[in-house]
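Apart from one protein chain that is not included, each protein chain of the complex appears where it belongs.
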Amino acid sequence: MLENAFIIPLIPAISFVVILFFGKRFIGAGRVHVVGITALGLVWVLSAVAAFQWTQRVEDPPPGAIVQLEAHVDEHGDQRADEHGDDHANDHAALSQDHSKDGHGGGHSSPLIRPVISTFSQWWSNGGVEFAVGTLVDGQTVLLLIVVASISLLVHIYSSEYVKGDRRYVHYYAFLSLFTAAMLFFVMAQNIIQLIVGWELVGVCSFVLIGHWWEEKPNTDAALKAFLTNRVGDIGLIVGMIVLWGTFRTFDIDAINTLISADPAAHHFALLVAACCLMAAVASKSGQFPLHTWLPDAMAGPTPVSALIHAATMVVAGVYMIARLYPVFYEGFSIGSSSINLMAFIGGFTALIGAALAFAQWDIKKVLAYSTVSQLGYMVMALGVGAWTAAIFHLFTHAFFKACLFLGAGSVSHAAHHTFDMRKMGGLKKDMPHTYRTFVISALALAGIFPFAGFWSKDEILLGSLVGQENSYPLMLIFGCAVALMTAAYMTRVIWYTFHGEFRGEGHPHESPKVMTVPLWILAGMAVVAGAFNLPSPVLEPFGLEGLAHRIQTYAEPSVYLSGLGLSHPDPSLAMALVGSALAISGILVTYLYYWRGMGPHGMTQRNRYAKNGYTFLENKYYLDHLYNDVVVETVKRPIANWANRFNQNVLDGAVNAAGETARDTGRWIYKWIDQGAIDGSVHAAARGADSSGEGLRAIQSGKVQNYGQLLFGSAAVLAIVFVIVV
Amino acid sequence: MEATGFDSWVLSLTVFLPLVGAVVIMMIPKAYEAEVKLVALGSSLLALIIGLYITIQFNYGAAGDLQFVVDKGWIDVINSRYIVGLDGLSLPLLMLSLVTVPLCLIYSWNHVPEPGNTKAFFILLLILSTGMNGTFVAQDMILFFVFFEIVLLPMYFLIGVWGGEDRRYASLKFFLYTLFGSALMIISFLALFFLSKDSAGELLHTFDMRVLTDVAGVGIIKSTQVWIFAGLFMGFGIKVPMFPFHTWLPDAHTQAPTVGSVILAAVLLKLGTYGFVRIAIPFLPDAAISWAPWIGLLAVIGIIYGALGCLAQSDMKRLIAFSSVAHMGFVMLGIATLTDFGINAAIFGMVAHGMITGMLFFIAGSVKERYHTLEISRLGGLLKSAPRMGWILGFASMASLGLPGLAGFWGEFPAILSAYNPGAGMPEETFRTYMVIAAIGTVLAAGYLLWLYQRTAFGEPPEEFAGHEIADVNRFEWIAWTPFLVGIALFGVWPNLIFNVTDDVVAGITASVEAIAAGN
Amino acid sequence: MDVLLAFTRPSLDWHALAPELTLLAFGTLITIVDIIWDDRSKQTMPTLAGIGLLATLVPILTLAVDGTERSMFGGAYVVDDFSLVLKALFLISGYIVVLMSVDYIREGDYYENEYYTLMLTSLLGMVMMSSSRDLVSVFVALELLSIPAYMLAAWRKGGPRSNEAGLKYYLMGVFASAVMLYGMSLVYGLAGSTTFDVIAQELGSGSSNPVAVLGILFVLIGFAFKVSAVPFHTWAPDTYEGAPTPVTAFLAVASKTAGMVALIQLVFVAFLVRDDVIQPFFWLISALTMTVGNLIALRQTNIVRLLAYSGIAQGGFMLVPFAVAADAPARAIEAVVIYLAIYAFMNLGAFTVVLAVARKTRSGEIDSYSGLFQYAPGLAVAMTVFLAALAGIPPAGGWFAKFGLFRALLDAGGGWAAALGVIVAINTVIAFAYYARVLMPMWFQPVTDGDERPIVVTGALGAALTVTLLATMAFGVLPGLVGHFGEVSVLSALGG
Amino acid sequence: MVAQNIFFGIIAAVVVVSALRMVTTRNIVHAALYLVAVLAGLGALYILLTAEFIATTQVLVYIGAVMVLFLFGIMLTKAPLGNVMKMTGPQWPIAAAVSVLLAGVTVYSLIDHFGSDRLANDGPVFRTAHVSDEVFSTYIVPFEAVSVLLLAALIGAIVLARKD
Partner (left out) sequence: MLLNQFLILGAFLFAVGVYGVLARRNGVMVLMSIELMLNAVNINLVVFGVQHGVVSGQVFALFVIAVAAAEVGVGLAIVLLLYRNRTSIDVEDFDLMRG
C-alpha cells in the first residue's frame, strides 16, 4: 500500500465522478451516499493498511529504508551522500544528529526511516527536465490518512441523515468525495507542485461546500470570502514555493528537506523569505491571524462540512504543510536558536485572540470556529517553538474532538429547528442525552482535562514552549497558558447555554437518530483515547509499557529530515502537566460558578434575561452585579473579548472586505479614467484628430480653380525657395 | 528534411481544406442550407482528421525539428517560398485551431446569429480557419504574413455583420489596430530580409524562417535589432493584445457574435504570442534580451490592469474579454523571461487560455441567447434555472482563475515561476518584482471570476425572468463544449501532453538566447 | 544647299514603332468609319476600339519575345522591357475602361465615336510615353495623353458638373504643364540637349546649382500634378466626381500610370544624379500625399469622391519608392511598376462595381450601398476584395504592392526611409478606416429603401469585373506573376 | 553689340509694359491687344537671337491664329467690352504674392548661376532648313504625335463646342 498509495485518493476521486455524472440517473438522488460511504470505507481500510505497513517499516525496516548515520563517516556512501550531499554537510548532519541524541535524550532511539516514494516521472517537463507526480508516504502522511479517512467516513455517514432530502444531495456527496480525494492527494504529495495542487483543490471544495446553499447571498458571500482570503494566502504559497524551487532547483519535497538538513545554514536568507511567504499561505488556510476572518464565516456551510473541512482536515493543511516542509521553517525562522519567531508569535497570538473571540459569540458554530482558530494557532505555535511532534499530535487529537463538537452542534441544530443561536437553545441536556454526553466529553478533551486526548497534546505543546530548543519560548508559554484557561472557560459557557438552563427555542427538541449519534460516539471515544497514541514514557513505565510510549513521535516524525536540524524533544514534565490542568480546571470552575451559581461578573443583558428566566438574585448582589458590570465588565471583558471582537469585525474583517471593495473601486476608477479615459481616449482622440484634420484639409478643396492654381504655383514657389536654399 | 508522399500534402491539406470547403459553399445556392452546413462541417472535420493524422505521425522524439516540411517556389522575385512545416511549437496551436472551428460550426448549427445568412457565416468561418491554420505552419515570413492577415477580413465581417449593438465601431477598431501592427511588422520582416547575414557575414536575403532562426540575428548591429524588434513587437503585441494596445479587445469581444468571440479568444490572440515565440525571439535574441524587461513590465501591468478592468465591468462578455488581457499578460510574462519554463508555460497558457476563455465565451453566448442580456446585475440564479450550464460556467471560471488540476494553472504557475530566475543577462530583481505582482494578479483573477459567478449563477433567478423557461444546455452545445471541457481537465491533469511536445523547440530557442547572452 | 544635303533619312525601326502605329491605325479607322457610316457605326465602335487595343498587344508581344532592346534617335525613343510592360499595362487598362464604357456611353447622351477616338489617342500618348527618353517626346506624349483627357472629362456636355470637371482639369493641367515646361527649359539650358542620357551627364558634372534644382523641381511638379500628388492634387477630386465614371476610372488609372511612367524615366534616367533634390522632394511629397489624401477621404460621402481621394493617397504610396530612388534604384522601380500593375486592376475593379451599382441606384452616395450584400452579394464580395486590395490586406492583391514599397524602403535603409515606412504604415490604417466606411453599409446595414431587386450586371461590365477580380486575387495569391514584370522592367539604364 | 542691347532694351520695355497692362487692364479687348504686343515683341527678340523660323511661326501661329481664336472666344462669350466687369478677382494680392515669390526665386537662381555669362556671338546660325532637318529626323516621332494631337484636339473641340 505504501508504494501504491495513489490508489487511496483515487477511490474518492472515482466516487466523485460516479456520483456527479451517474448519481442522479443511475443510482438515484437519494442513494448516492452509499457510493460515498463505500468509497470512504475502502479508503479507511486502505489507510489503515498503509498505517500498519508503515509501522512495520519502522519496526522492522527493510534494507535500504534506513539511513545509516555511521555511513557518513566511512567513505562507503549511503544513498543520501550519493544523491545530495557533500561530505561536509553530511558530517554536519551526523554531528547534529549526535548532538540531539546526547543532548536531550528525548527518546530518539528509532532509526531514521526513509519515506516511501513512488513516482510517475512524466507528469510534466520543462527545459528538458521531467517532473514527476507521485506519492511520498511516511509516518506523517499515514497519520493524516487515518485522520482524514476516519473523519470523512464518519461525516459521510452522519451526513446521510443530516442533509437528507437536501435539494442538492448529489452534489453534496460528490464534493464531499472530491474534497476527500483532494485532501488525501495533498497529504501524500511528493513534490511542492502537488502540494499546491492539493492545497487549491481542497480550497475549491471548501468554496463549493460553504456555498452549498447558494440561493442565500450570505452563504455565497462567505464562500467567496473564504476562497479569496485563501487566494491572498496563495500568493505567499506560490511565491514561497517558487523561492524554494529557485533555491534548490527541484520540486521534490524529499530532496528539499534532505538538502536543507544536510546543510541547514547554506541558504538561510532564501529560506527565511520562503518561510515568510509560506507563512502567509498558512495564515489563510489554517485561519491564522490576520487572515482568519473567513473561517467563522465559513460556518455558513452545512455543519458536517464544517466538521470535516473547517475543523478537522482542510484547515490543518497549513499546519501539515509546515510539518511537511519543516526544515524550511525551522531553518528559515531559526526556530532552534531563537526564543521568539514569527511563526510562534502568529500561532500564539492567534490562539489567544481566537479564544478571546469565542467568548463573544452567540452562534454555537462560531464559537467552535473561533475555537478552531485558536487551536490551529496552538498547533502553529507548537511548530514555531520546535515542538513538531506536539503539533502533529495535537492536530491528530484535535481533529477528533473538534469534529465531534461540530457534529454535536449539528445534532443540536438538527433538533432545534436548524438554528445555531445559543440564545434559542438551553436545557437540551435531557432531550438529547447522547449529543450532550459526547459534546461534554469532547469539550473536556478540548479544554485539556486529564485524561482526555486534548490534555496530552496540549501538555506537550506547553512543554515544548517551556523548553524550546536552545532557548525557551516564554511568551509562547504565557500565551499557551492563557489560552488553556480561556478554552476551558468558553467551552463551559457553550455547554451552559446549549444544554443547561431552560429551553428558549421553539418546538420540541429531540435526539438525533442513530446514524448521527453513532459517529458522535465514535468520535467521542477517540477524544478520550486518542491521547494514548503519544503518551510520555513516564506515564507508561509503571505499567511496563514503555514500548508504547511516543508512538506518534516514533512513527510519524520524519526524523530522517529533522535529525539533520538538531531538533530535540523535551523530557516529560509533571509540573507542566499539573499547571496546565490547573489552568483548565480553574477555567471551568470560574465559568461554572459564573453560570451555574450565578456568581461573578454578569453582563447587563445577561442579567435581564436571567431575571426573565426566573433566576433570582439577592438584592445586594444586584449592586455587586452593578459593580461588576460597570467596573469589571467594562474594563476587563470589553478590553479583552469585545474589543477583540470589534477589532476583528471592524478592522480585520473590515480590511478584508475593504480590500475587496477597494479592488473593485480601483478597477472601476482605472477602467473609467485610465482605460476608457486615457488609453482608449487617446486612441479616440487620434481618430477624432484624423477626422477633424480631414475636415480641415477639405477647406483646401474650395472648388474654385484659381485657389487650386494658387496652391499649385504657391507650393511650387515655396518648394523652389526651400530647395534652392537648402540644397 | 522534406516530407515525401502523402506526408508532404498533409499540412497544406489542413490549411486549405477549409478554404476548398468555402469555395464549394459559394457554389451552393443559399436555399440549400443543410448542404451548406454539411460541407462546412465536413471540410473542417476533414481538416481535423488530417490534423489527428499529423498528431499521430508526428515524431515526438524530434519535436524540436520541423516535420512534414514542404518547400516549393512561390514568389521567386522576392525570394519568398511556400514553406510549411510543423514542430512542437506549432502542433498544439494548430490542433487548437483545427478543433475550435468545427466546434464553432456545430455551435452555430441551428442558430446563426442575427441577421442570419448561414452560408456567408460559414464561409467566413472557414476562411478564418485557413488563415489561422496557415499562420501556425508557415515557415516563410511572407507566407506567415499573408496568413496572419487573411484572418482579418473574415473576423471583421463576423463582428461587423453578426455582432451586437456597437458592432461597426468595434469591428473597425479591431481591424485598424491589427492592421497598424501588421504594417509595422512587415517593415520589420523586410528589415530582417535585407539585414540578416550568415555566420560568414554574407547577406542572406531570405524570408525562410528556418534560416533566420539559425542565424539568430547575428550580424545585425544591436541598435538596429532593437528597432526591428520594435516593429515586430507592435505587430504581435497588438494582436496579443498587450497593455496599452488592448482597448480593441473588449470592444471586439463584446460586440462579436459568440463564435467570433470564441475564435478570437481561442486562436486569434495566439497568433500574436506565437509570433513572439516563433519569430521575434529566435530571430533577434539580442534585441529580445534588451526588450524583455519592458515586455515583462507591460505584461505584469496587463495582468493587474486586466484584472482591475474586469472588476469594473458590468457586462459578462466584456468581463471575460478583459480577463483575456490579464491572462495574456501571464503568457507574455512567461515569454519575457526567455527561459524554458517561461516559454513553455506561455505556450501551454496559449492553449489553455484558448480552451478556457473560448468556453467562457460559449457560455456567455448561450446565456445571452436565453436571457437576451449579459448585464451582470440583471442575471442571477443560473445554477437554478439551468444547472448544467451553471456548473459548466463554474468549471470554466475555476479553470480560468488558474485552479491547479485544470489547464489554466499550467500556463500561469510556471510563468510566474520562471520570473524568479529570468534568462541569462536579465535583471533578476526586476523580474522577481514582476513575479510577486503576477502572483497578486492571480488573487484578483479569482476575485473577478468568483464575483461574476456569484452574481450570475448563485442566488435566486431575478424577477424579470421568473416567467421564462430557461433551457439548459442543449445537444449542439454539448457537442460543441465537450471537447473543450475534456481538454481543460485532461491537460490540467496531465500537462506533459503539451509540455513534452513544446519543450524541445523551446529548449532550442532558449539555447540560442543564452548563446547570445553569453557572447555579450 | 549643303544643309539640305546634310539631311539623312532617320533610320526608323518599324517593329519598334508597330504598337504605336497599330493604335494610330485603329484610331484613324474609327474616325473613318464614323465619317462613312455615321450613326450606324455606333454599335461597332466599342468593339472596334477593343479590338484595336488588343491588336496593339500583338506587336508588343512580338517585341517582348524578340527581347532585344531597341533605341532610336540617339536614345530619345527606346523600346525595352520596361516600356513594353507598361505599354501592355496601358492597353489592358484601356481595354477594361472600354468595357466599362460600353453601356455607360451608349445609354447616356454622349458622342460615342469621338469618345473612343479620343480615348485611343490618349492611350497612344501613354504608349508613347513609356518609350520616351527625351524632353520633347515626354512633353508631346504628355500633351497627347492629356488633351484628349481634358475633353473626355467634359464629355457629358449637358452636365454642369462634367463641364466644370473638364475646365478644372484643363486649367490645372495647363498650369502644370507651363511650370513643367519652364523647368524643362531650364534643364535644357543647362544640358544643351533634350535627351535624358545627356541631361544626366551634364547635371552630374555641376556641383551646387540653383538653376538645376529649380529646373528639376519644376519638371517634377508638372508630373506630380499628373499623378495628383499633394499639393498639386486639387483638381482630382472635383474632376473625378464630375467626369463620366469610366473617364474617371481612366484618369485614375491610366493617366496616373502615365504620369508615374514619366516620373520613373525622368527620375531614374535623367535626374538620378541629383539625389539631393529628388529624394527629399519625393519624401516630402509622398508623405504629404498619402496623409492628406487619406485624411480628407475620411470625410467623404460620395463614393467616387472617396475613390478619388483614395486614388490620391494611393498615388502617394506609389511615390514612396522615389524617395529612395538613388539609394535603391532597382528596387524602387520594381516597387512602382508592381504597384502600378496591381493598382490598375484593383482600382478599375472598384470603379466597375461603382458603375454597376450606380446603374441601379443612380446615386454616388455611400449610403446608397446600404444592404448591397443582401441583394447583390456578388458585387458586395467583389467590392470587398477590391477595397481590401486597396487597403493592402492579403490575400487580395494590394498587399504585394505595399510590400514592394516597404521592400524598396528597407533595401535603401536608414532612418529617413524607415520613418517613411512608418508613415506608410500609419496611412495604411487610416486608409482602411474609410474603405470600411464603404464596407460597413454594404455589409452591416439593411437596404435603405427596401428595394431588394438584384442588380443586372451587363456583359461588358461583367467581363471587366471578372478580369479585374481574377487579376486582383491572382496577384495576391501568386504575386510572382506581377513581381516578374516588376523585375524585368527595371530600366536597362540601371543595369536591370 | 551696343545696338543689339539698345534694341533689346526697347523691345523688353515694350514686352514688360504690355504684359503688365495685359494682366491689369479692365478691358478684355485691350488685354488681347496687349497680348499681341507682347507676342510681337517676342517675335522681334527671336529675330535678335537669329531664330528666324521661330519668329515667323510666332507671328503666324500666335498673332495670326491664336489671337483670332481669342477674339472669337471673347465675342462668343459675349464678354462685356467696356470697363464694366470686374476683371480681377478679390484674391489678386495672393496671386501677386505668389508670382513675386516665383519670380524672386527664379531670378535669384538665374543670377546666381549664370551671373554675367555672355551670349555666344559666334555660334552657328540655324536656318529654317536646319530646323526642319532636326524635326524630321530626331524629332520625327513627337512631330507625328503632335499632328495626331492636333487632330484629336480638333475633333474634341468640335464636339464640345458645337451646339447640339
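Structure notes:
Chains here go by letter, A, B, C and D, matching the order in which they are written, and residues are numbered from 1 within each.
The rule we apply is simple: a residue touches a chain if its C-beta (ideal position, glycine included) is under 8 Å from a C-beta of that chain, and two chains touch if they have at least 3 such contacts.
Note that this is a predicted model, so its numbers are computed, not measured.
Listed by label, the shown chains that the missing chain touches in the whole complex are A, C, D.
Annotation: of C:L24, C:I105 or C:I147, C:I147 touches the absent chain (contact as defined above). Taking the complete complex into account, residues 1, 4-5, 8, 12, 15-16, 19-20, 22-23, 28, 31-32, 35, 38-39, 42, 45-46, 49-51, 53-54, 57-58, 61-62, 65-66, 69-70, 72-74, 76-79, 85-89, 91-92, 94-96, 98-100, 102-103, 106-107, 110-111, 114-120, 123-124, 126, 130-131, 134-135, 138-139, 142-143, 146, 149-150, 153-154, 156-158, 160-161, 163 of chain D touch the chain not shown. Across the interface with the omitted chain, chain C contributes residues 135-136, 139-140, 143, 147, 150-151, 154, 157-158, 160-161, 163-168, 170-171, 174-175, 177-178, 181-182, 184-186, 188-189, 192-194, 237-238, 241-242, 299-300, 305. Mapped onto chain A, contacts with the missing chain fall at residues 698, 701-706, 709-710, 713.
To be clear about the criterion, only the chains that are shown with their structure count from here on.
Centrality by Cα centroid goes to chain B. Measuring from the averaged C-alpha position of chain A to that of chain B gives a distance of 39 Å. Of all residues in chain C, those that touch two or more other chains are 210, 213-214, 433.
Shown for chain A are the residues in touch with two or more other chains, namely 707, 713, 716, 720, 724.
The residues of chain C lying in touch with chain D in their complex are 3-4, 6-10, 12, 17, 20, 24, 27, 31, 72-74, 76-77, 111, 114, 117-118, 121, 124-125, 128, 136-137, 139-141, 143-144, 147-148, 151-152, 154, 157-158, 166, 209-214. Residues 687, 690-691, 693-695, 697-698, 700-701, 703, 705, 707-709, 711-713, 715-716, 719-720, 723-724, 726-727 of chain A are the ones that touch chain C when the two sit in their complex. Residue ranges of chain C in contact with chain A, taken from their complex: 167-168, 171-172, 175-176, 179, 208, 210, 213-214, 217-218, 221, 225, 231-232, 234-235, 237-238, 276-277, 280-281, 292, 294-299, 430, 433.
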